[in-house]
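Sharing a structure with you now.
A single protein chain has been removed from this complex, and every other one stays in its place.
All chains are identified by letter, namely A, B and C, in their written order; residue positions are counted from 1 within each chain.
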Amino acid sequence: MTPPVRPATNLDAAHRLDLLRQMLFIRRFEEKCVELYSGGEIRGFVHLYIGEEAVAVGVNSALTPDDNIVSTYREHGHALVRGVPLDSVMAEMYGKVTGCSHGRGGSMHLFDTSRRFYGGNAIVGGGLPLAVGIALADKMRGQSRVTACFFGDGAVAEGEFHECMNLAALWELPVLFCCENNRYAMGTAIERAQAQTDLAVRAGSYGMPAWPVDGMDVLAVERSAGLAAETVRSGGGPHFLELRTYRFRAHSMYDPELYRNKDEVELWKERDPITALAEQMRAAGELSDGDLASIEDELARAITESVSSARSAPAEDVRDLAKFVYTPRQS
Amino acid sequence: MTPPVRPATNLDAAHRLDLLRQMLFIRRFEEKCVELYSGGEIRGFVHLYIGEEAVAVGVNSALTPDDNIVSTYREHGHALVRGVPLDSVMAEMYGKVTGCSHGRGGSMHLFDTSRRFYGGNAIVGGGLPLAVGIALADKMRGQSRVTACFFGDGAVAEGEFHECMNLAALWELPVLFCCENNRYAMGTAIERAQAQTDLAVRAGSYGMPAWPVDGMDVLAVERSAGLAAETVRSGGGPHFLELRTYRFRAHSMYDPELYRNKDEVELWKERDPITALAEQMRAAGELSDGDLASIEDELARAITESVSSARSAPAEDVRDLAKFVYTPRQS
Amino acid sequence: MSVSGARAKSARARPARAEPARTEPARVEPAAGASEQIQTTYREAMRAAIRDAMQRDDRVFLMGEDVGRYGGCFAVSMGLLAEFGPERIRDTPLSESAFVGAGIGAAMVGMRPIVEIMTVNFSLLALDQILNNAATLLHMSGGQVGVPLVIRMTTGAGRQVAAQHSHSLEGWYTHIPGLRVLAPATLEDARGMLWTALEDPDPVLIFEHGSLYNAKGMLAADAGAVDIDSAAIRRPGGDVTLIAYGGTLGKALAAAEALEQDGIDAEVIDLRTLRPLDDATIIGSVARTHRAVIVDEGWRSGSLAAEISARIMEQAFFDLDAPVQRVCSAEVPIPYARHLEAAALPQVDGVVAAVRTVVG
Partner (left out) sequence: MSVSGARAKSARARPARAEPARTEPARVEPAAGASEQIQTTYREAMRAAIRDAMQRDDRVFLMGEDVGRYGGCFAVSMGLLAEFGPERIRDTPLSESAFVGAGIGAAMVGMRPIVEIMTVNFSLLALDQILNNAATLLHMSGGQVGVPLVIRMTTGAGRQVAAQHSHSLEGWYTHIPGLRVLAPATLEDARGMLWTALEDPDPVLIFEHGSLYNAKGMLAADAGAVDIDSAAIRRPGGDVTLIAYGGTLGKALAAAEALEQDGIDAEVIDLRTLRPLDDATIIGSVARTHRAVIVDEGWRSGSLAAEISARIMEQAFFDLDAPVQRVCSAEVPIPYARHLEAAALPQVDGVVAAVRTVVG
């Protein structure tokens, strides 16, 4: 298979700088969330993506705005790089009516249909059938969209994963399965959850192209995702990417992390996708301290603003509690 | 892998004659059921095994009385060759209190725990987790039993199949997965249900030994089942057999069979497992018309008796309707 | 205090009776012969409704186990594959969670899927998708993600198919906010509810009782969409209100006939829509009859009948002359043996006996 044809500009320094900026965007947003959570300003379950940014950024930049995304509860990164407005995401963390889900969803349920972002789903594996259905609709209507479906290594053990892989392969649906293999499902290491830990091999058994990708290398992710997406788009049927990555933080906001040792975490942190790309760009003279500083400034300003606007945003009127349970009838 | 060591007698003519007798037993029993169903004496769903007898007979003769069996709603054959008394099976078809399930289960729910026959299960895939749990209990208690779990090709599409294959392989449980691939799930041909129609390949992706077997050849089934069972028993972990067979009759008692053409059925009938073995034995001078006649006599007499005893057997007292919902408390 | 309480009760009762919540039947059957009538069955009416929907709207497609080649487990979709092809009459593998969820996904982006789950017994495998996605996405997304999906399934017992194949679990689905739940019990509703359901922007579940498919009768040749909001009074009466739906409507009507012999005039309500319930029709009837018996094939504890009894308690307590009674299935897994199964299910004589306890 030959690499996808795409404008040279995508491969140039400006593009790499943009990828770096996107990863930093996710990182800084979540660092702020940690701060706000500790301060009790945001609540509920908040699952951090820190360490996995290369996956969301690399896959998303291989998609077009017309493609669909179905995500999980660990979806801040997917939403932000997809273009769901920062202010609406932050407001959602605050449960405000200006949030991208009107404050009904919170961290685990970010939605923006105007960007074909079909949301966070908090039932492990629960989003896969939706992705299959969205892709089925596209195929039936002859639309050449790709539906990117994100899920974790733990989801691979669920029956729904199996049913959806089979259905997508059987019906040759345009789904790009993006398995974020961060080696743990909460506290359960993949070795203690999967008889076959080589997830691409499992996926291959459904007769769809599947391969592992270094999920800590945003350029590698973009390359593989681009290759897969193009094939899916041109009727090649579903593809499966095992994106090998690692979460640097606890499963949810805090956990004792009894299930893994610090050295392992440190080892992976040395492969931080942001540092990796930054150093590579520095070495190639594509990144100056100035560039980095201005990116950080811009992000810091935007995030700070999103916090103050979220704080001052109105809360839903309690009398509207039952809104959105049923669609209002015209008649 | 070397074939399992087993007494030479098993391989001799007497043994083959017994296998033939067992297949005929199932065949004649079910032919009688068709007659009784048409006469309205038995009711509900009755799924015939006619054409698939070599699978139950071959697998069962590779098991010991101490092994466990978990079956489906198409389980007359499994139950009969396991030794569940004919009279109690026939009485169950009649819904009598003398039935092997006290008339509560009917055709789809034959049980006999004294023979470690853990029943017919009418939810496709529903028996697999039970088999995994029974095998887990045996392994935890250091018992060297095999749990043979029967299910169809259609069940392979269910999420439960996937979860159970993974769990059995992950925990190296002594389960012998016996997939009765008769090429159809009701009216759905395997090609329209499975992206990967080579079911042994799918099973292999969980990292367990899996291979296809000619399910119309009882000796081949017995050989493969024996080989697999010995390895499972000696701690080799779960094994998967894809038993390629065919159902000669409708899915349930009657259906229009719009989903397959008569030629296909006729072609398979030429491979009738009973005729095949009988002819092979005749050619080898191991089977005379007399042998066959006396077997048929014996079966006819037993089946006729089972019918009259079932007819005259008592029905459960309606006041005992709620019996067996909860175990009576000693206190 | 209890005395005054009792006095208060009878006293407060009057006004409620002077003007009951609703005196007019919510809906009565159209006079037969109003337009040209044709002989048909429930199965054929359901099939006509599907064909009609497929022809009207190319966003509509039917998906489920054996709906195509096999013609449908209960032969409802027989012949539709030839007419509409395998893309729109779509056979699925045995993967309830995946194909129901796929129906939700397709609906999210503008299709109008009709997903058939062969029977309610297997719907448990898709319940997570129905509850956590279909019913919840609209709210969770702050109104962005609508799910205009219709799920049809057969429900009920009575064919000696034993414990795992005889469930009546529609009551569970009526517990779920975000869903609309229908139970067509007549030819007219079998023919007319589907199209209205497909026009609903939210997920609608349709429960078809297995005993009804062969029901024969006359139906207007031009029968079409019917409302899916209100209950229907199938038999007006003044002495007691019998509340039934789906598979129990016929038993309630038969009981009413039997009671007529004894001079008891029973009103029979067909709920039609199980969620949301048409309280006005139920309470209006009870306000007139002062007595009610609910007939529901679900197991008694936690049945839909319990919800209806509780609502009558809350909304018509002072109109009641006797405690509302429930005739439900015995709390046992449905047994195979014919006589045991019959004893486990609501029967006409049981309804008659229950009415006798509340009347006179």
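As a convention for this text, a contact is a pair of C-beta atoms (placed from the backbone, for glycine too) under 8 Å apart; a residue touches a chain by one contact, two chains touch by 3 or more.
Because the structure is a prediction, the values reported are computed rather than measured.
S.K.: Touched by the hidden chain, which of the shown chains?
M.R.: Per the contact definition above, the missing chain touches A, B, C.
S.K.: Out of B:23, B:46, B:62 or B:131, point to the residue that touches the absent chain in the complete complex.
M.R.: Checking each option in B:23, B:46, B:62 or B:131, the one touching the absent chain turns out to be B:131.
S.K.: Would you mind spotting which of A:51, A:77 or A:103 touches the chain that isn't drawn?
M.R.: A:103
S.K.: In the complete assembly, which of C:131, C:153, C:187 or C:204 touches the absent chain?
M.R.: Counting the whole complex, the residue in contact with the absent chain is C:131.
S.K.: Using the touch definition up top, pick the residue from B:51, B:77 or B:159 that touches the left-out chain.
M.R.: B:159
S.K.: Which listed residue, A:84, A:155, A:179 or A:216, touches the chain dropped from view?
M.R.: Looking across A:84, A:155, A:179 or A:216, the contact with the absent chain belongs to A:155.
S.K.: Name every residue on chain C in touch with the hidden partner chain.
M.R.: Missing-chain contacts on chain C: residues 1-3, 5-10, 13, 17, 121-122, 124-125, 127-128, 131-132, 135-136, 139-140, 162-164, 167, 171-172, 174-178, 275, 277, 290, 298-299, 301-307, 309-310, 312-314, 317-318, 320-326, 331-333, 335.
S.K.: Going by the touch rule given at the top, which residues of chain A touch the chain that is not shown?
M.R.: Chain A touches the chain not shown through residues 43-45, 95-96, 101, 103-106, 108-109, 121-126, 154-155, 157-159, 185-189, 192-194, 255-256, 258-259, 315-316, 318, 321-322, 325.
S.K.: By the contact definition given up top, give the residues of chain B that touch the hidden chain.
M.R.: Counting only chain B, the missing chain is touched by 68, 70, 99-105, 109, 111-113, 118-119, 121, 123, 126, 128-138, 140, 159-160, 163-164, 166-167, 170, 323-327.
Everything that follows uses one rule, which is that only the chains that are shown with their structure count from here on.
S.K.: What is the distance, in whole Å, between the centres of chain A and chain C, each centre taken as the mean of its C-alpha atoms?
M.R.: The mean C-alpha positions of chain A and chain C differ by 42 Å.
S.K.: Just how far, in Å, is the C-alpha centre of chain B from the one of chain A?
M.R.: Distance between chain centres: 47 Å.
S.K.: Can you tell me which residues of chain A touch two or more of the remaining chains?
M.R.: Those would be 159-160, 163, 166, 170.
S.K.: Of all residues in chain C, which are in touch with two or more distinct other chains?
M.R.: Correct list: 93, 95, 97-98.
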